[in-house]
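Here's the structure we're looking at; comments come further down.
One protein chain is absent from this view; the other protein chains keep their places.
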Amino acid sequence: MRTSRLALPAAALVVLLAALARASPGAPAAPSAPQHAPVAPAKPAALIQAEPPPFSEGIYPCSACHAEQKDRTRRELGFHEEQQSVFDHDSEHRWCLDCHDYENRDVLRLANGDQVPFTESYRLCGQCHGDKYRDWRAGVHGKRIGHWDGEKTYFLCVNCHNPHSPRFKGVKEIVVDGKRTTAPTLAPMRPEPRPRRPDEMRSPAPASGAGR
Amino acid sequence: MTGFLEFVKGCGRQVVSGGRAYRLWIGALLALIVVGGVAYAHQARTGLIATNMRDQVSWAFYIGNFTFLVGVAAAAVLLVIPAYVYQWKPLKEVVVLGELLAISALTMCLLFILVDMGRPDRFLHIMPLLGTPNWPRSMLTWDALVLHAYLFLNLTLVLYLLFKTYRGEHYDRRIFLPLVLLSIPLSISTHTVTAFLYNGMAARAYWNASILAPRFIASAFCSGPAVMIILFQILRRTNGLPIKDEAIWKIAELMSYAMFVNLFLLGAELFKEYYSATEHLLYTQYFWGGIGEHRTLVPYAWASLACSVIAFVLFLVPSTRRNYVTLNLGCVLIWAGVYIEKGMGLIIPGFTPDTLGEIYEYRPTATEWAIAAGVFGIGFLVFTMLVKIAVPILVGTFRAPERTEAPSQSPAGIPAH
Partner (left out) sequence: MTTEKRTALPVVADAPLDPARRAFLRTAAAGAAVASMSACGVNLDDFLRRHFKELSPEELKRVLAKVEQRNRDRFGKETKVSATGARPGVEFGYGLDLSRCIGCRRCVYACVKENNQSRSNPQIHWIRVLEMDKEHGVDLARAESYYESDAVPRPGKFYFPVQCQQCRNPPCVKACPTQATWKEKDGIVVIDYDWCIGCRCCMSACPYGARHFNWATPTLPADELNPNQHYLGNRPRPKGVVEKCTFCVQRTREGRYPACLEACPVGARKFGNLLDPESEIRRVMETKRVFVFKEELATHPQFYYFYAT
């Protein structure tokens, strides 16, 4: 039975040859995948402000209407119904001119009278909300997009918090002067659809050209 | 190896010849295999979504059957120890049948793993040299290793013993005995490693208990040999296989001790869960009492316990152990009890609730039943064919042609000293 006697060693030899063809020096405990050339160490990251502050349509520049200042007394306004009706930012003690500059409505005012542009409104918020401000400066509070090791785009406080009704409810994309920006909403957000339950995933989907 | 071809041809003749009952049995098994094959083709084409397994319950019916069958395979050792360690003659004659059961059970185990894999075409990846097995950290690699080792050991032992007996020759103790004794730790290892596969998963609190490996061994020993008891009675009647009553009763007695240990360990586990009543109780509770309206497994849990307890009593009491009616009833009951306890009763509560608290109640689909039936069909077919070859050799009616002039009446494998 020569053929049967040779069968076993022949099979073993085939297996061995296949194994040698596959075997490589060293087990695959080698470190991670073959790499591209290491990226150069990052330069200090640039921080870019996000889209423009979310003004209501046509409301800026404010000086278009507020050319002459007359009355500083705290009162109910006859205009700006949109803001006044929702105003609850410490409404017992604060009113418009605590933040909006009396002389120049195109800027905001700090407690010591300094003026800041709307693009730096965070300095105003940070006067009272110091811990949030410090967290925001470090990137811990609020949103940033871009690169963890490079250029980031940061969002202003007012992109998420309506300064007249600051408690967060939701956000949406709007267009201001032809540019897309994020603005806070007055109503909470609707969640995306729930995932499918396991028993809702039955037979495979019909074979479509793209899916296969 | 002279005469081996003749032996193989003779085996072939044994397998294809038989009475009406035999043909019907083979026909039924082949039908099951075809059903399983068609179902597997469907599953291979559409993916495992044809089962009811999902991310939440990612192992289920196939792995449950696998776990039970590894236990059945390990149970051959319950025959080997008295026969070869304690030299108890009445069992020595029939140990080989236990090894045949182990081979069939191991075949089914490997098939259940195969049908459960998402990419069976990549089986080479787990093999040494040809792939990159994550040995020694991954328990599945150990499982693959010991299962195959145990399978090949049993095949070697059986082939050697049967071929020698077929030729009327005496086997060489120096080869045979060490291998048989090796099969004892190897068989315990297969089941311990399988237990460790579950035990090692810290994510699954239901399994992450040190008691799991002892429970596996106990439940293996109390269920596997039940098949042997029934089979021996059939073979005694149909083939005149000389098995003494005391051999059968001794197996039953050993099984009763294993049943006690099994029930004791279950009790210990239940005490720890219900008394300490930590968050981990949730999984045990799902099995025995359900959670809210999720109660699918509860009737099976209690049925399994009832079967195991009744079987224990039947096996323990000598009068019911020696009465073949109650003994066979006990065998069926213990198989049912352990099948539930170790199959779905082990796997499903491990996943329910899942790691994020979700409860997905799993039930096998028709595809899973069909494939499982096909695998059992293959296993039973393998076992039937092996027994069909082995018993005539043991009894003496299937011998090498030149040996028929001097028939050796001594039962299988006993070297005539």
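Going in written order, the chains are labelled A and B, and every chain counts its residues from 1.
In this text, a residue touches a chain if its C-beta (ideal position, glycine included) is under 8 Å from a C-beta of that chain, and two chains touch if they have at least 3 such contacts.
Only a predicted model underlies this, so the values are computations on that prediction, with no experimental measurement involved.
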Request  = Consider the whole complex, including the chain that is not shown, and state which of B:Gly47, B:Pro185, B:Pro299 or B:Pro318 touches that chain.
outcome  = B:Gly47
Task = Could I get the residues of chain B that touch the absent chain, sorted low to high?
result = 2-3, 5-6, 46-49, 53-56, 58-59, 113, 116-126, 131-134, 137-141, 144, 169-170, 172, 197, 200-204, 279, 282, 350-351, 353-358, 401-402
Ask   = If the missing chain were put back, which residues of chain A would it touch?
value = 1-3, 21-22, 24, 28, 30-36, 38-39, 42, 135, 138-150, 155, 160, 168, 170-171, 182, 187-197, 201-205, 208-212
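Note that in this section only the chains that are shown with their structure count from here on.
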Key: Intercentroid distance (Cα basis), chain B paired with chain A, Å   = 58
For the chain B and chain A complex, residues of the former touching the latter = 1-2, 4-5, 46-47, 49-50, 52, 54-57, 129-130, 132, 360
Ask   = Hey, which residues of chain A end up touching chain B in the complex?
value = 1, 4-5, 15, 18-19, 22-23, 27-28, 197-199, 201-204
